[in-house]
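Sharing a structure here in structure tokens format.
Here the complex is missing a single protein chain, while all its other protein chains stay put.
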């Protein structure tokens, strides 16, 4: 068995900065898709509570840095940064840790960068801290999470990492160039 | 009035004052032997061949708007015979032969231009599929040449041969493919039918179909009731609506297809080029405009206009294939309503109502079919028998499973 080198999805691509905005890759964490079995929604919520989290409603998240439960679709949430303890038999669990490229976009212009690629209203009123959405980043399917007033977490399928970094970096540099005019 | 070069010349000398309207504008009579509902390309060619081939002239074509105001005047004018399945092959082959004699036949300049059509392919598998298609076309008696990458480059040096998403492996060249002037075809058939005594009645919408004891007896229109022994429904995107007047439910979902044209440019694109992987095709009109389009908007619609995502998609695909068009300015975009069938092939058949016939389901490929569809529909309405090149275009083929699914995408109306 050859020994394979473990690499994160954006290894060698990030971080990049432009115009006061930084795109970086958070440290790899365990990601588990949690999909409660029919009739087991309440039990799944209880198990997540025991982990200090809970079942997030559509478009929301519970928890924060280091330990997060993120809504990702109908009857589905991602548990990030925690082991799915107490959920076996209650929900379908899939380890998706290596399936996603995760990126963090931070800085005063982060919202303006995303405005070039994401068809959502990301104003603080419509998309406050803690909000989650599935939408598009250019032509890519994306999970978006607002982790702070000026920071967003972006997840795309792992094979799209280079395209996503390219698109985001291009938007960052274009905005920086415009600001410098 | 016969058109000729001499005529154009002498009219020019006398201020062009001698031209007469190309067809009459008659009041509808109370009764005809045959009524054609729909004055598009197919309705007009059917009327023409009923008169020309079968000597039937007591005919009215009822058009709710103006002649040629439907899809026949909205399409991107590609004429080709590059089909793969028996059933489609012989039909489109027949149609292309009719096109090749159409100007002489109609004494009308339909600007048929056999400039060559190139279908690009981008993988080994696709090359095999096109090689088979080319063989099928040759077996049918039509023309096809398989070009490799360098062969394509000789014809189309301006394509982006470096792009990596869909690298160009080659193309299937169909030299007899090309374009024609869309509304001229409608006008040519209209004039020919009118000269043979057919009444072309515009601003006359059919609002009901009269049926007695299982036989059609006439139609209700916005210009009064008109009796007839035979009625043909030939209304393209409105087929489901009109067939419902006779209590029929059709295997059709209506969809929009958009098209675009740029400002006039010097000659630059000599062929018709189709880039199936990116959903894009293009040709240049005689006025110089680049005429191009892509795929359906994909949702059922009766609005003759589309939505922006498809506009964006078509532009992106065009830029991927030939970045040189990026500076051309788009002048207009528009849409037409397509009668999509679950196998992508048309219907020319009788219905369960005696004397009622239907010609529909042309999807987005019915312009090239205008001559043969009229030819075959006229044959069916005059003789009661399907024409041999259209015998597979049966209405019941969906129920019996004898589908003609050229693209192999299955029974979903918008996927063809």
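A few notes on this one:
Residue numbering begins at 1 within each chain, and the chains themselves are lettered A and B in the order written.
Here is the rule we use: contacts are C-beta pairs under 8 Å (C-beta built on N, C-alpha and C of every residue); 3 or more make two chains touch, one makes a residue touch a chain.
As a working rule, contacts and distances are computed from a predicted model.
Of the candidates "Sarcosine oxidase subunit delta", "SpoVR family protein", "ATP-binding cassette domain-containing protein" or "Branched-chain amino acid ABC transporter permease", the chain left out of this view carries the UniProt protein name "Sarcosine oxidase subunit delta".
Set against the missing chain, the residues B:3, B:158 or B:398 yield one that touches it, B:398.
Per the touch definition above, the residue from B:217, B:307 or B:333 contacting the chain not shown is B:307.
On the side of chain A, the interface with the absent chain consists of residues 58-59, 72-74, 119, 133-136, 141, using the contact rule stated above.
Residues touching the missing chain, restricted to chain B, are 238, 240-241, 244, 249-254, 298-303, 307, 309, 342, 398-399, 411-414 (touch as defined at the top).
Operating definition for what follows: only the chains that are shown with their structure count from here on.
Once the centre of each chain is set as its mean CA position, chain A and chain B turn out to be 49 Å apart.
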